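These notes are about the structure you will find just below.
What you see is the complex with one protein chain gone and the rest in place.
Now for chain A:
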Amino acid sequence: MTFDPVMAEIRFGVGLSPDRAAPGSVNDMLGALAGPDAMAQAWPIARYAGAEPSFASIRAAALAIRDAPDTEAEARAMAHRDQLRENGREMYAANLATEVARTVDTTDGMRERLTRFWADHFTVRAVSGAVRHLVSPYIEEAIRPHVTGRFADMLRAVIVSPMMLVYLDQHLSLGPNSEAARKQVRGLNENLARELLELHTLGVDGAYTQTDVRELAELLTGLGWSARRGFRFRPNSAEPGAETVLGVDYGGGAPSLDDILNAMEGLALHPDTARHLAHKLAVHFIAPDPDPMLVQTMAARYLAASGDLLAMVEGMLLHPAAWAPTARKVKLPFDYIASALRALAVPPEVVAGASLQQVRQVVQFPMRVMGQTWQAPTGPDGWPEAAEEWITPQGMAGRISWAMQAPERLVDPLPDPREFVHHALGPEPPEPVAFAARAAETRTDGVGVVLASAAFNRR
């Protein structure tokens, strides 16, 4: 139960590559995480604030059509709207390709994994097809910069993010006694408040009640958004007076965004939050029933470091239970495909430069058959963790089909399966897989069977 480079790259990273070295020690891994985010620089994705087409430009295009009925201007406005839609579609595919390219190229694989973990923790779904391309920019702005920083900072970035406000209806919520509520029929909406407590911080077993949900919902009123102007704090919509969340009073003076941000600090540093996050992280990386001592250590380090997520990761990597030899987890479809591309040594620039059509054929559609519609999990609780959720007949049909068909389209000539088994699984692959690689009648079958094997799908 000690560090092993192959295990480090497979379990905590993004899979082995014939031309990118696996980390040599826990210190290597932590050093990379503490350093600059090289992949974000090499393979940029727009941040939300600069991403186009934005909500505002999409809205403006719709208004332009409405304001110019039956004129030549209407035709122009419609052409403009169609162009924006096309740009959005292109950007959505490019975001996916870029995310895969980062994963294929990196030597700091755990950062990619942590980004996906926290993006899933703070799941948002695009409210319409026209803004699907804005999910990646949300992650780039609100999640990725904080995965090795303070959880409270991530939480604060998330709850002022338009993607989250719109996804969980917060922008529609008004304080029942607010000025705005007197003028219109709208009122309170508990959706975001409930998920903040249940999913994002304390966890469903945490020490909160319906009253805490209600009070937090009242505190969050004022987090406003409009397509035209984006996020704004709206004092007129905020419920007047102090709100008591988990026994702490927030606000009471003039409504202010700071009261809400302070409450996020309180939620982030709650011991139930530490336990919930540590357990979830350990379940994600290690096992469905992680060693309680490991979880306790991670939670304690997090709290001791004022909610620092790198400290929590360090607590995990330094614990012997993290290096238990049995691979209990399986790769999610995105990680499955990206790690296969790594093992196949597909160059990152080929991935990043793929056409819309190629991205759909090689990544997006196969992921869907494997059970993961990219950036569209069913609910705000994100993707399931259990291996049984993914390794189903249809999930395996998707994985086996991809393994048998995709490599041939991507790599010419295909590698010799006898070598490829080492690229994919390291110097000591399980003997049945090495045997299958030797026994295959064709390169296609040999490479395919290695990629479809339990050994490659588990970590």
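As a working rule, a residue touches a chain if its C-beta (ideal position, glycine included) is under 8 Å from a C-beta of that chain, and two chains touch if they have at least 3 such contacts; residues count from 1.
Note that contacts and distances are computed from a predicted model.
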Among "Peptidoglycan glycosyltransferase MrdB", "Twin-arginine translocation pathway signal", "Nickel transporter" or "ABC-type polar amino acid transport system ATPase subunit", the UniProt name of the subunit that does not appear here: "Twin-arginine translocation pathway signal"
Selected residue (touches chain absent from view) among A:188, A:219 or A:332: A:188
Touch criterion as defined above, residue of A:40, A:78, A:172 or A:411 at the omitted chain: A:172
Selected residue (touches chain absent from view) among A:36, A:393 or A:427: A:393
Options A:21, A:207 or A:439, residue touching the unrepresented chain: A:439
Chain A residues touching the omitted chain (full complex): 168-169, 172-174, 176, 181, 185-191, 194, 198, 204, 210, 368-369, 371, 373, 378-379, 381, 384, 387-389, 391-398, 400-401, 404, 430, 432-433, 435-436, 439-442, 445, 448-449, 452-455, 457-458
